[in-house]
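Only a single protein chain was left out; the remaining protein chains are all shown in position.
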Amino acid sequence: MSGPNFSNPVVRWIDHRLPVFTFMHHEMHEYPTPKNLNYWWNFGSLAGIVLVIMLLTGIILAMHYTPHVDYAFQSVERIMRDVNYGWLIRYIHANGASFFFIVVYIHIFRGLYYGSYKAPRELLWMLGVVILLLMMATAFMGYVLPWGQMSFWGATVITNLFSALPGVGEWIVTLLWGGFSVDNPTLNRFFSLHYLLPFVIVGVVVLHIVALHRFGSNNPLGIDVRGKQDSIPFHPYYTVKDMFGLGVFLTIFAAVVFFMPNAMGHPDNYIPANPLVTPAHIVPEWYFLPFYAILRAVPDKLLGVLAMFAAIAVLFILPWLDRSPVRSATFRPLFKIFFWIFAANCVLLTYLGGKPAEGIYVILSRLATVYYFFHFLILLPGLSIFETPKPLPRSISQPVLGSGTAGASKENS
Amino acid sequence: MMGARGLLTVAAAALVSLGLTAAPAKAAGNAVELPSQNWSFAGIFGTFDRGELQRGFQVYKEVCAGCHSLDYIAFRNLADLGFNELEIKAIAAEYEVQDGPNDDGEMFDRPGLPADRFPAPFANDNAARASNGGALPPDLSLMVDARPNGANYLYALMTGYGDAPSGVTVAEGMSYNAYFPGHQIAMPAPIADDGVEYADGTKATVDQQARDITAFLTWAAEPNLEERKRMGVMAVLFLLVMTGLLYASKRKIWADVH
Partner (left out) sequence: MAETHEGATRRDFIHVASATMGAVGAACVAWPLIDQMNPAADTLALATTEFDVSGVEEGMAVTIVWRGKPVFVRHRTAKEIEEAGAVDINDLPDPETDGARAAKPEMLVLVGVCTHLGCVPLGQKATDPRGEWGGWFCPCHGSHYDTSGRIRKGPAPTNLPVPPYEYISDTVIRIG
């Protein structure tokens, strides 16, 4: 075990006793990363940075927010009007939630396309699904905090999902509420948990990264790194690439925060919560819409709830549904086509989730829901058997299939 | 080739996701198409017209304030409209604000101070309902943010009163409005030609008053709009330059990777 040789004596002194610098050197500088990662691989580190932005702005908002039904809306308005730069911090936090989901959904679809969930990265993938679930819970509870009309009715509808469970349903809902409706105790506990869960996410993210560094990143070819010629150190190559990607992200993010900060929110949430009047069209935040569409597609209350949870649960067993040994869709002609159909189906579900549950929308929702599960439960296992993959390249640095897959090599012409 | 083209795909994907997010908000809007007006505060360089805001404030004060509260606005905020400290003190002093309890334990009324918020016309929601035929006049501080396409909606609502088309019966105590969801609104047409006499001599047509009150309430909902857009232009320009430099750095560092 030969550590790096640090020239700074202070660094050396500390590192001898607490080897944080060796650790960083090992995980950043020496950490071999496939040299052919494309820009879709930027979204992992980007998600990490957005998580930090959310934590920072969230902790600040908590300094000014009051979790009480009589003051919550008012305290948010005080943040928007009187607290120095409060409007900026709240707009960053509110839009940051949406952007967090955009980044994470792209990250997930990248994993789906390039087969990043396959052996030996199954646990890495499952930890990612856990992060997604935690994010959903956190985002849902955070949306309740401003105590607007959508906050209140979103909380009412989502907590009522649990009433579908036979026998214990009503008991669980009362337990979640701390009363007989969504009220002050509910708001208080949601605030507490909304503050707690992001730190749990940080913990799972650490595990996610530990699991990642065990075998290193997957890559667009989906084949293993065979040696030194296939990889480059993470730093400075991917740090600078991630920084560039961050710059692009921040530019788009800033444009939304400063020029259209309420575009992703719902106007009804600027009306204080009123337990006696439900808004005419209640819609969850856009990132829940596909799951909301699945919930509404099933005519039975319990089955609808189960279908919605199953839509995420199925991701946990994905590594065992898709048994094809080839990871990347680049070498799976049929899988590639169905991947895009699946992606389009998800977009369709998102669209349908925002539409009223009537007429053609209901029929489409049912078809799209059936297809969603068909893709995972029938199609992927079937494809693993019947599909003939294209020949794989011998290594990342010697692709047999000619140009087009060699990643960064063409970039510097 | 993964470079520029890959990046474009990523950017496109991001834009698609953004587009998706806007869809449900639109879907939940009114059935009636709202005509778009030209607003000075629209667009990334938008700013408020101070004259418009002050006239709008006059309309609020003389017309709307009879029934509608403005809970989140304090007199001191009127500085944004271009009033100076003395004018603000004078405006505040026109209002009676409840304070207390005093040394005898009684609540008492005193003239308003700049730090006070606009007093509500009714003591509570029930009193407001009782005076308005059962309908609750909503608080106006956030009205523009609380309706889809708020500014255009508000203007359309103010100018949308008229006689009901034949075949539509309007219930007792209600008025017909072309842009109100369901077309029957409990608020009678609030503004009329020359209903106010503008301090700056502008002719007070219904259209003019509707524009002014909309501008004023847009400010009330988002008093930081100008600062936000000004900061936004600087932030986006800064980030574009920084991202360009980072791209150059990235190219340099990656130059020898084959």
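A and B are the chain letters, set down in written order, and residue numbers restart from 1 in every chain.
We take it that a residue touches a chain if its C-beta (ideal position, glycine included) is under 8 Å from a C-beta of that chain, and two chains touch if they have at least 3 such contacts.
As the structure is a computational prediction, the values presented were derived from the model and not from experiment.
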Ask   = In the intact complex, which of the depicted chains does the undisplayed chain touch?
value = A, B
Inquiry  = Can you tell me which of A:Ile14, A:Leu56, A:Leu123 or A:Ile172 touches the chain that was removed from the display?
reply    = A:Leu56
Ask   = Looking at A:Gly86, A:Pro198 or A:Gly353, which residue reaches the missing chain?
value = A:Gly86
Contact partner of the left-out chain, one of A:Leu37, A:Val103, A:Met243 or A:Leu380 = A:Met243
Key: Touch residues of chain A, complete complex, unshown partner   = 56, 60, 63-64, 78, 81-86, 88-89, 236, 243
Message = Please output the residues of chain B touching the missing chain, sorted low to high.
response = 74, 76, 114-115, 238-239, 241-242, 245-246, 248-249, 252-253, 255-256
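In this section, only the chains that are shown with their structure count from here on.
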Ask   = Can you name the residues of chain A that touch chain B in the complex?
value = 35-36, 38-40, 42, 74, 77, 80-81, 87-88, 91, 98, 102, 105-106, 220, 232, 236-237, 240-241, 243-244, 247-248, 250-252, 254-259, 261-268, 270-271, 280-281, 283, 286, 289, 347, 350-351, 353-355, 403-404, 407-412
Partner chain A, residues of chain B touching it in the complex = 1-3, 6-7, 9-11, 13-14, 16-18, 20-25, 27-28, 44, 72, 77, 138, 141-142, 145-148, 150, 181, 221, 223-224, 228-229, 231-233, 235-236, 239-240, 242-243, 246-247, 249-251, 253-258
